[in-house]
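One structure follows; several queries about it will come next.
Excluded from the complex is one protein chain; the other protein chains are retained at their positions.
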Amino acid sequence: MYDAGKIITGIIIFLVLMTSPFWLNIASGKGSYKPEIKIATEEKQCVADTDYMKAAHMDLIYEWRDQVVRNEKRIYTSSNGKTYNMSLTKTCMNCHSNKSEFCDRCHSYVGVTPYCWDCHVEPKEVVQ
Amino acid sequence: MSERFDKKPDELVQIDHKPPRKSWMDPKVEFRRGFFNYSANPKSVEYLGLPYARKWQPTDADWKLPPNWKEIILDGLRERIHRFRSLQLFMDICVRCGACADKCHYFIGSGDPKNMPVMRAELLRSVYRKEYTAAGKIMGEMAGARELTVDVLKEWFYYFFQCTECRRCSVFCPYGIDTAEITMVGRELLNLVGCDIDWITTPAANCFRTGNHLGIQPHGFKDSVEFAIDDLESIIGIKTAPSINRKGAEILFVVPSADYFGDPHYFGFLGYMALFHEIGLDYTFSSFASEGGNFGLFHSHEMMKRLNSKIYMEAKRLKVKWIIGAECGHMWRVLHQYMDTMNGPADFLEEPVSPITGTKFENAKTTKMVHIAEFTADLIKNGKLKFDPTRNDAYKVTFHDSCNPARAMGLLEEPRYVLKNVCNYFYEMPENTIKEQTFCCGSGSGLGTDENLEMRLRGGFPRGNAVKFVKDKYGVNMLCCVCAIDKATLPAVVDYWAGDVGVCALHELVGNALIMKGEKERDTDLRGEPLIGKEGGK
Partner (left out) sequence: MNIFLSLIAVLVLILIAWVGAGAANLQFIFGMIMPIIGLMLFLGGIVYRVIKWARAPVPFHIPTSCGQQKSLTWMQSSKLDNPSSSLGVIGRMLLEVLFFRSLFRNTKMELKNGPKLVYGSAKYLWLGALAFHWSFLIIVIRHFRFFTEPIPFFVNFMSSLDGFFQIGVPVLYLTDALIVGGLTYLFFRRVVIPQLRYISLFSDYFILFNILAIVITGILMRYFTKVDLILVKQLTLGFFSFNPVIPEGIGSIFYIHLFLVSALLTYFPASKLVHMAGVFLSPTRNLANNSRMKRHINPWNYPVKVHTYEEYEDEFRDLMKGAGLPLEKE
């Protein structure tokens, strides 16, 4: 092999970068971490079914915002006919009251920084 | 021009750059008159000890290939893949982005899609894929792989002798893929089965025997130099006294043989002699190293080394301190990028120092060979020369960067600096046609002969067109260049595409303008043309 020094250095850098997720996870020891969320509510049913909410809650909240802010519509009717006030702080956070133990856990797990709190005041945490 | 060529530029310029819709995989080529070169004379092939010397022509149906030709080529390719990282890499990494396509003077001038550098490489790459890559073996044509057949070999011959190894494509390639590397290997492979062209092999054979491509023997060389001494004396009134094969001179001066035999090179040769006389340089010619140019470069790496070896051998035998090389393009590719590696180390020479200015040529520290434009620029900068640029006032000059000094060296500003000091009227051609983007004369790499004249003129179209541009705009009437092949072939090209523009050496203009101690009042320039204001003088 010619230029072995430079080429092996290059290969090592390449391999380290490409496999870095493995090493980072080994170093942090959090490879099997899974966020646990807490919901302090008596309600059995959210405004839509759970699978939909898990994957697409942002669409719903975004839709609510537009309806309220742009169309002055405040009432949401869910698929089973129940009506809700379209409000993040009053409706959603009524059940999902703990931002850090509900919203943030998953959001930081998948690296999402929603801009809800650019406008809304962050609710005071209930120290448990 | 020994061959008649009666197509008019208007006719030649009807070029369709749009390729056909059919796939390029069909290798059939038609060997049309004016587009290809004749086969090598078997005597030259034999003299050089090369294989399969025979009488054949590209237009023959049967090329009389050796029975195991395919094996020879494939073994040769395999060997070269292991020898040249460049080849292997360039076979593997092309993404066919097409940036090179319209950069080739042959494609611009002919519209033949296989003259796009990417296609030229693909001709070899398709065989490489078939033989050495998994994808090519399994998927065949779908992966761009082709079987090596006689037709493919003929196609190689046609297109690898339609590339001047000018490296313009490699400037634009995002990975620096250099078609010259591919063409050089392609030609080596063709040589393995005795398919070479005469315009390369015969000069190489001459050079091997007599030391120069033209086959000039030692006494002939001496005659040429003496003839030049007389010519120069009649113009400047000074008898210069260059020596030949003199031991103990400080400097060996190596020129391309065209400089003492060709027109307009010869006037540059007079210029060198005048310059060296004026500064009192202690130099000698060698009748054996009477060729700096190297047609071996156009043949094979091995032939390049064989022909180049005499320069260091002669420098050693004559016990000079270092070497100056004259104006020549591909000669400088070899001297700059190959000589030291092939035939060095030159540990018997000293690091070049200008005896006139004391300047150390650090850039030539190990090769110990300095380009004359570097040498002259240094003299001028140090005020060692006096010029009367008005003696060049008849000329409105533009400068053609020769491919190899530009793209395999970067000799861009030295000649310009010299030019600006020796003439009053200097105009640049458009920026996309000069410096590292310069266009080939269309006749480099051993293709500068008559039988492929149409292809040469087509290849010279971009250069000729740029000359026409400055001719129309500034009245340019002289194209200055530092390459022997340029000087030999550009007159026809420029005459065809621009008309009424001469071609000259840089040191012709230097010789014209140089004010020499003890010179007579000059009435003419080195060409014997009356100087402006002296028309009635004689």
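Labels A and B are assigned to the chains in the order they are written; within every chain, residues are numbered from 1.
The definition used in the following text is that a residue touches a chain if its C-beta (ideal position, glycine included) is under 8 Å from a C-beta of that chain, and two chains touch if they have at least 3 such contacts.
On a predicted model such as this, the values are computed, not experimentally measured, just so you know.
Asker: From the listed residues B:Glu155, B:Asp198, B:Glu327 or B:Glu414, report the one that touches the chain absent from this view.
Answerer: The missing chain is touched by B:Glu414.
Asker: Looking at B:Pro51, B:Pro174, B:Gly237 or B:Gly475, which residue reaches the missing chain?
Answerer: Of the candidates B:Pro51, B:Pro174, B:Gly237 or B:Gly475, B:Pro174 is in touch with the missing chain.
Asker: Which chain B residues would touch the chain omitted from the figure, given the whole complex?
Answerer: 9-10, 13, 15, 17-20, 24, 49, 81-89, 92-99, 101-103, 108, 113, 116, 118-119, 122, 133-135, 139, 142-144, 167, 170-178, 181, 208-211, 217-219, 222-223, 244-247, 287-288, 301-302, 305-306, 309-310, 313-314, 317, 335-338, 340-342, 344-345, 359, 361-367, 369, 371, 374, 377-378, 381, 406-414, 417, 430, 432-433, 435-437, 461-462, 465-466, 469
Asker: May I ask you to list the residues on chain A that touch the chain which is not drawn?
Answerer: Counting over the whole complex, chain A touches the hidden chain at residues 1-4, 7, 10-11, 14-15, 18-19, 21-22, 24-26, 28, 30-35, 51, 54-56, 58-59, 61-62, 106, 108-115.
The definition used in the following text is that only the chains that are shown with their structure count from here on.
Asker: Express in whole angstrom the distance between the two chain centres, defined as the mean CA positions of chain A and chain B.
Answerer: From the centre of chain A to the centre of chain B is 67 Å.
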